[in-house]
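Yeah, one chain of the complex is gone here, protein chain that is, but the others are all in their spots.
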Amino acid sequence: MGGAVQSWNPLWACLASLVAVVPIVWFGKRGMANAREGATLAAGVVKFGLVLSMLPLVLGGEVVECTLVEITPGLALAFRVDGLGMLFGLVASGLWIVTSVYAAGYMRGSKEHAQTRFAAFFAISLSATLGVAFSANLLTMYVFYEMLSLATFPLVTHHQDKEARTGGRTYLTYLLGSSIGFALPAMIFTYVRSGGNLDFSMAGVLAGTVTGGEGLVLLLLFVFGFAKCGLMPLHSWLPGAMVAPTPVSALLHAVAVVKVGVFCVIRVVTGIFGVDFLRELDVAVVLSWIAAFTVVTSSLIALTQDNLKRRLAFSTVGQLAYIVLGVSLLTPLGVTGSALHIAAHAFGKITLFFCAGAIFVATGKKYVSQLEGLGKKMPFTMTAFLLGSLSVIGLPPTLGLLSKFYLVMGTLQAEQPWLLVVFLVSTILNAAYFLPVVYRAFFPSPKVGGGRPEKFSWAAVEEAPLACVIPLCVTAGLAVMFFVVPGVWVELASSLVGGLK
Amino acid sequence: MVEQLPAIVVLTPMVAALLVTLLGLRRRAWCFPVVIVGLGATLAAATGLLVRVYRDGPVDYFMGGWEVPLGIGIQLRVDGLNALVLMTVAVVALIVGVYSFRREEDVKVPAKTVPFYTLFLLLVTGLCGITITADAFNLFVLLEVTSLTGYGLVAMGSSKRGKVAAFNYVIMGTIGASFILLGTGYLYIQTGTLNMEGIREVIEAQDLFGSTTIVVAFILMMVGVFIKMAFFPLYGWLPNAYSYCPSTTSCILAPLMTKVSIYIMIRFMLGIFGAEYVFQAHATAIVVWLAVLAVLAGSLLALAQVEIKKMLCYLIVAEVGYMVGGAWLANHWGMVGALYHIVSDAIMTLCLFLGASILWSRLKARRIDDLSGAFRKMPWTMSAFVLGGLAMIGVPPTSGFFSKWYLIRGGMEAGRWEYVVVLLVSSLVNAILFFRIIEIAYFGKEPAESHGGAHGEGDVEERVAAPRVRLVALWAAAILVVLVGVFNGELVSFIEKGLEGIPIIGNVGGGN
Partner (left out) sequence: MGFLTQYVIPHFNFWIYVILLMIGLYAMITKNNLIKKLIGMSIFQTAIILFYVSLGAKEGGRIPILTGEVLYAEKKAQAVAYGGEAAKGDAADLPPPMEKESDSADLDDGDLTDELLSYGKNFGDDSDDDDDEGIIDPDAYANPLPHVLMLTAIVVGVATLGVGLAIVQMIYREYGTIEEDEILAKVKKGEGKYG
């Protein structure tokens, strides 16, 4: 790694969306919806610009650092942007711009209430996400992690009906409960053991201070403590959170929130334990198997889901487990694949959610079985859906292929052929739950349009509002584009393992 | 003037109490300004003392110039242990003083205004005195001043049940105080002095560690102070006394009484008996286990409550367990955590009780169910209340998170896993409790039939305005919750400086 650059940019990037809350609420209170959306968009652009401004430095092998405040003796609230953080920061802040356009279209299209509150909390969530991405130590990460849980609660329960209530309850119980019950003690234990050091470092602050048994318990406490990573059995908050409006599901539950979960796991494995030390302890294989189990099981569950968003949610659970699995391999290729998959899955899955939302706005349909023949009516949406599916399955011409390639190579490097089988099986399953949807949409079985006793009139259906369609085309385009020019992502992802054997 | 600060801090509220009585008899409207000026002066004096302690170390003061060796001098001592507690007392008192502007009770029964303010100020006098006195007997007297005014304040409300609760409070409080007095007597027999430092020096110099008399004194004083702070299993009196009293009263009693009692316990432990004496026996294990039970009992009973204030009261019982446990972990971070939690818990309890009181007075919300839709009706009040709740749960960067941080750290270093686990369990229970409230306040009691539609944007017509003054008080508390959290580094380094040189807990020992 190169040198460190002191700069306040990480802070500004993090704060940009938080500051935007003021104009959002101000405009919102006065009913100036366009100005409010404008403020969101402007904040998004500024935020992305700030993140982007640090990219050259990070690509140059340097890290950007800044310390805010000494929060407890020897431990500060501090930011430190390295390759992994930059990768995640770019994905989250870049996709926020797209999502905010989409959200405006979606929320207006479906005439949602309390749009101002929605926009405000969305902005806060983004701040928390970037906070996690850029945090320099475990404490900072924990602080923003909790902030994200709380800030997304009003978003998940946006509809304020019975379903939202149940979903919200599950959401908080899992996320807050696990972080307080597991992650907090694990963090303090780490603090005590490491002699008051929680800064992420390649060597790992725990190196040489814990025994194998303690290490295993600590690792599991961390992994389940960051329940946002959706590892079974602590995954069921994610399908529950699908009661949220689709933009929330799209950005937060395909990109920001869940990726924060896996990001934290990667950080803990690479920065707190240290890959070398963990390999020495020889306990990560437990994590591999938990992740492998999650991959297969969630894919099987996804097959049975008729509700499109739920199917996507279970698919997300599986894809997150890929990332955890990759990092638990403790090989350079595996870890790189994990980091890369954060980006690859983000572009693919957000496209799929955007499509699900666009379908809902245009037709009011939520179920897979209702989508037959939709391809002709909504060609752009369904094409994007196809591309998104390909990216998630890991087929060309999408970025997904690349990350999966790395992951598969990682299993070979780790000499775990059984896990390779897991990847292959799950890929088949992924294809099995996505491709039929697309196929049916474009090639409806002949009985449809025939004598089906359905009142729904297909004639009236047309593409969703432009504000919905454009973003999903953009994200689908990005997924393809980065297959062609993946340089930045690969470079960022592999910077993480520069020092590894 | 500066030399006299320790006396001023105690005398100011007392003089203000007299003034309130005299002026209030002529015009009731004068009461409030006098109270605010008096408490403001107290706060100023407390701040001055804090700064002095920070700069120059402990401040000693001898009442009337009578020095200790004569056996009758009353010494006041402000040091690293109590300067923060004193500050907390002064701040909380001032905030509650501001909050008390035009209380409902005063509007209903104007004749009670003057007695209320008099008792309130005397209570503050007692609390300040307890905090800074260095004389064991003087402490008993001031403790009784505090308790007596407390009994009066609890009984002053219009609630019938408040009176029964006040009576139980009198009985329990008197038993507790009498035990402390008795213990003091035994110490006097053995050491011939009432000055705390003097007692400790004699115990150490004469190696009285094995003396039966000292053991008896220790047990008596601990039991006494456990009753006063409502420690498990002696907490029975607290929930009723604090929840059926007038709301302003609960706002001053709940944050301060138990917390100051815990400070007394720590002062007894470190100031009178000395850390080496206290932590020599196996008693630490017993007390930590009791603390574990206290946290469990408080949390579980809080879960069973349907009334907001009752629930908060049981949470106090749990929080007392936190602090007692932390202090008895017999290591540096446990004690730091306990002392820090005194400050942090006082502020967050204040925030919650102020919030609950406003909700009660405006929405008539006494039960949790009554809060339905409170977010829309009183967004500012509810937000501050939620902030207090988050602190109770221990969400960063509120103060509650950092108290847990230090306490858990202490627990881990001491190897007391039961204490660590129970702290986490209690955090989870708090999360359930407060999210139950948030859910009801946000969604309404009955699940809404369908989403959207019913409430459009800017739905302001059904808002209930909280009085400005009260909102100011509430938000002052809420902001303090965050400030105490964010600047915990400073507070902790101050506390650490105060603990310096004390055996066992003074240094950062143990660990690996």
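Note that the chains are named A and B in the order they appear, and that numbering of residues resets to 1 at the start of each chain.
Please note the rule applied: contacts are C-beta pairs under 8 Å (C-beta built on N, C-alpha and C of every residue); 3 or more make two chains touch, one makes a residue touch a chain.
All figures in this text were calculated on a predicted structure; none of them were measured in a lab.
Seen in the complete assembly, the chain not on display touches B. The chain that is not drawn here is touched, among residues B:P13, B:G97, B:G152 or B:G337, by B:G152.
Considering the whole complex, the residue from B:Y188, B:W380 or B:F487 that touches the absent chain is B:Y188. Looking at B:I175, B:A283 or B:V472, the residue that reaches the missing chain in the full complex is B:I175. In the full complex, the hidden chain is touched by subunit B at residues 67-72, 137, 140-141, 144, 147-148, 151-152, 155, 157-164, 166-167, 170-171, 174-175, 177-178, 181-182, 185, 188-194, 198, 201-202, 205-208, 210-213, 244, 366.
Criterion: only the chains that are shown with their structure count from here on.
Touching subunit B in their complex are the following residues of subunit A: 28-29, 31, 69-73, 77, 111-116, 139, 142-143, 146-147, 150, 154, 157, 159-162, 164-165, 168-169, 172-173, 176-177, 180-181, 184-185, 188-189, 191-193, 195, 209. Within the complex formed with subunit A, the residues of subunit B that make contact are 390, 393-397, 402, 404-405, 408-409, 412-413, 420, 424, 427-428, 431-432, 435, 439, 442-443, 447-453, 455-458, 486, 488-489, 492-493, 511-512.
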